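Not every chain of the complex is shown here; the ones you see sit where they belong.
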Amino acid sequence: MKPTAILLLHCPDKQGIISDVTKFITDNKGNIVYLDQYVDREDAMFFMRIEWELENFLIPREKIQDFINTLYAQRYKMEFQLYFNDEKPRMAIFVSKLSHCLYDLLARYKAGEWNVDIPCIISNHEDLRYIADQFKIPYYVWSIKKDHSNKAEVEKAEMELLKKEKISFIVLARYMQIISDDMIKTYPNHIINIHHSFLPAFIGAKPYHRAWERGVKIIGATSHYVTAELDAGPIIEQDVTRITHKDTPESLVLKGKDIEKIVLSRAVTKQIEHKILTYHNKTIIFS
Amino acid sequence: MKPTAILLLHCPDKQGIISDVTKFITDNKGNIVYLDQYVDREDAMFFMRIEWELENFLIPREKIQDFINTLYAQRYKMEFQLYFNDEKPRMAIFVSKLSHCLYDLLARYKAGEWNVDIPCIISNHEDLRYIADQFKIPYYVWSIKKDHSNKAEVEKAEMELLKKEKISFIVLARYMQIISDDMIKTYPNHIINIHHSFLPAFIGAKPYHRAWERGVKIIGATSHYVTAELDAGPIIEQDVTRITHKDTPESLVLKGKDIEKIVLSRAVTKQIEHKILTYHNKTIIFS
């Protein structure tokens, strides 16, 4: 794996952007290994992910950010993020009591599927500590009282840990607590959640049971970024599975778990590979 | 194809039903060629579809209904429907302006995929008359005024036609009018509708556009029986297709049409084969 720079950008659509950015890289002896772009015609917005090899690139990596800022960001009213493929993102996992997503994440991590570090798992319950121990990852528990009276305090402690561990993004692997606006603002579009999805939607408690009562033929899962509005953030990935009237509410839950873990892990893969751009309330997922 | 009788029944779950019904058929020299049953544990209800060959069956087909009534219906508080595979159901199609579902239905009909007659197509617009003409099926138009002032009158005329044509069930192939309670009561769980489905759901106008704005990754279609509550009747069939941020609202509509027509035709197939039982607001779909 040769070192590369990855640039994710968006700006109002204007003639010449692609030409300018690619010329900048090429003139500085960068070999472009990936380029994908997308234009939102409705909003006349331009989105691009471009990746180039740093070997022979004339600008040192620590100065690239400045160059782009100076040369293009103001001119095109561009917002951008710059990553390097040899700098591992650091991922924190939040869990409650269900193990299926956590095992799926850690099995991939352990098998070396992902270019990521997982320095900590955070929970409001002791239940899954044995899994963290199995994988020798520090497990932190802060209990949240039923009246939520200590919630602000808990989140403060969690955010200190996240800061100390230099966490790049957070994965809620079936974490059954609402994330406060404070934490959302600290990690905007960097907290990934997973939840079940139904056609039609069922709001409220026991959704699998209500889907069963309604006789739906398909159940699904949606992974999205956490925003202030509950379960309404930008969608990263979705999938479904077929069910029949012979399924019970219990078998629906089991089939739901299978989709949840796969969909969550696909979303995490895209996050680690820096292939997600968010704009307004939607995502551009580069392939 | 040998003549068969098809019995669809449901009743409170009780020991001995399967044994009793199968014994009745076997004792009368009927050869059972299909049996599938399902027990709803929550409501303790029993559902069964059973099909047997009439050749050598000791009870003449016109008396079977009475026998079942006398022997079992009261005893088990059973509701049942009896069909014969050599009696073709008669299907009416309602359309407005979109052709994709209509073509899909008629192409299958013409290719002999279905054991059904289609004596009439009914519309509130002239637009699709050319398709009815292509397939030489009578096409009836009753315009509905914008203020709906003639709607009751129109439905009366339609219901007379349906009665005259001895229609067994109705397919709304993207028919853009709300069906009145009167017609629903006349054809309870015998009016099949198709509509788009999203995760999450979008209520109101221009749903494909709103799904696009929301950046969903999957769109779908649901076929269901029409009930008094709009788009909330028993679900017969559902399917989905994957989309990406590169899809436009227009391409979503096209992809949606593909799912709609396939899902509707699958639901119609099940209807023609007498493989759907409805109970409360859900369906049992026999395979």
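A few notes on this one:
Residue numbering begins at 1 within each chain, and the chains themselves are lettered A and B in the order written.
We take it that contacts are C-beta pairs under 8 Å (C-beta built on N, C-alpha and C of every residue); 3 or more make two chains touch, one makes a residue touch a chain.
Please read all numbers here as calculations on a predicted model, not as lab measurements.
Displayed in place are 2 chains, all sharing one sequence; the entire complex defined by the structure file totals 4 copies.
The rule is short, and it goes like this: only the chains that are shown with their structure count from here on.
Taking each chain's centre as the mean of its C-alpha atoms, subunit A lies 42 Å from subunit B. Listing the residues of subunit A that touch subunit B in their complex gives 38, 41, 197-201, 213-218, 220, 222, 232, 234-240, 244-246, 248, 281-285, 287.
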